[in-house]
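One chain of protein is taken out of this complex; the other chains stay put.
After this line comes subunit A, so read on.
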Amino acid sequence: MSVIVQPADLAIAALRDRGGPAQPLLSVSGLVKHFPVRKGVGGKKSVVRAVDGVDFQALKGETLGIVGESGCGKSTTAKLLMGLIERDQGEMLFDGEAVGSRAMPWRTYRRQVQMVFQDSYASLNPRMTVEASIAFGPTVNGVGSREAIERARGLLARVGLEPKRFAGRYPHELSGGQRQRVNIARALALEPRLILLDEAVSALDKSVEAQVLNLLLDLKAEFGLTYLFISHDLNVVRFICDRVMVMYLGRVAELGPSDTVLAEPAHPYTQALLASMPSLDPDNRTQAALLTGDPPNPIDPPDGCRFHPRCRLAEPVCSQATPPLAPIAPLHQAACLARQPGSGHSLAPAAEQVAA
């Protein structure tokens, strides 16, 4: 990176890339977050199981996509990773060090992990110019104010906003695409290694979305970033992600290379998600929806496999046994009893027939 190294940066530089390229950048196991809720005044207490035992790894330099319907826990996962809400259980290792331990305190960790949110307007301070917003993080972390402004201007230029024209503007003077570029520049200001993009392009028009996606690709190559890309748009995920993780009701349903998962999905839920994408071929329009009804409520999720009430492959065993996330091919994991030998599901042994 081109920015001049300051004493404060040396601490970060020391933490850069410890375990080498094979060490996962972020390794999450058994992540749990439950929210207690009360129905009505004095009503009975219940628990929203927003994230209920999630394990995954983000490898260095990859883009990992997280997809799923609303309520599946993808945004909660991002907030947990960022430390914006406290996890109930689970362990997070960042480049081999437990987050929150002495070797990797939250403050050091947060400098290396940044987040871009969906609502580009709400995530910027309306009373600060974009330049001041971008420079804020570095200033707080010990970079001199003149130098922080310098850095902010450089980043603005890098994300395609001419500093002369845009540095002094306020968020309301920018279009949605420009604001999202500012948010990306701000996320880059501390030279992070991991960026969480929570529906970062979902609110943009298609042609602007394409520009921002290209920008993300360029920045990733230039700064050697790792992305965690949360989206509901499978086409965008297919385009930008190396691996994809499909979540359903707080659990991981399927995890694997995006080409494989989105071309030959192993989990019936992934298949249903893919089938609900509009076809874009007037001669071959979608005839029937594979899933009926709305995504279920994460309060009181069903026993066994959480997808079984909506699943077309469901059998009695699915309501009793919880399927583990098990490998079905190298690098490809799915949590479905129909794909796991010896699970008691009638389709289980001949796994290949399911996809047909």
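By definition in this document, contacts are C-beta pairs under 8 Å (C-beta built on N, C-alpha and C of every residue); 3 or more make two chains touch, one makes a residue touch a chain; residues count from 1.
Convention: contacts and distances are computed from a predicted model.
Participant: Can you tell which of "Cytochrome ubiquinol oxidase subunit I", "2-oxoisovalerate dehydrogenase subunit beta", "Oligopeptide transport ATP-binding protein OppD" or "ABC transporter permease" UniProt lists for the chain that's not drawn?
Facilitator: "Oligopeptide transport ATP-binding protein OppD"
Participant: Using the document's definition of touch, tell me which of A:Gly90, A:Gly154 or A:Gly176 contacts the absent chain.
Facilitator: A:Gly176
Participant: Considering the whole complex, which of A:Leu228, A:Ala272 or A:Ala314 touches the chain not shown?
Facilitator: Only one listed residue reaches the unshown chain, and that is A:Ala272.
Participant: Among A:Gly83, A:Gly96, A:Pro295 or A:Pro309, which one touches the chain that has been omitted from the display?
Facilitator: For the chain that is not drawn, the touching residue is A:Pro295.
Participant: Of the residues in subunit A, which ones touch the absent chain?
Facilitator: On the side of subunit A, residues 69-70, 175-177, 205-211, 213-214, 217, 221, 232-236, 238-240, 259, 265, 270-286, 288-289, 291-295 touch the unshown chain.
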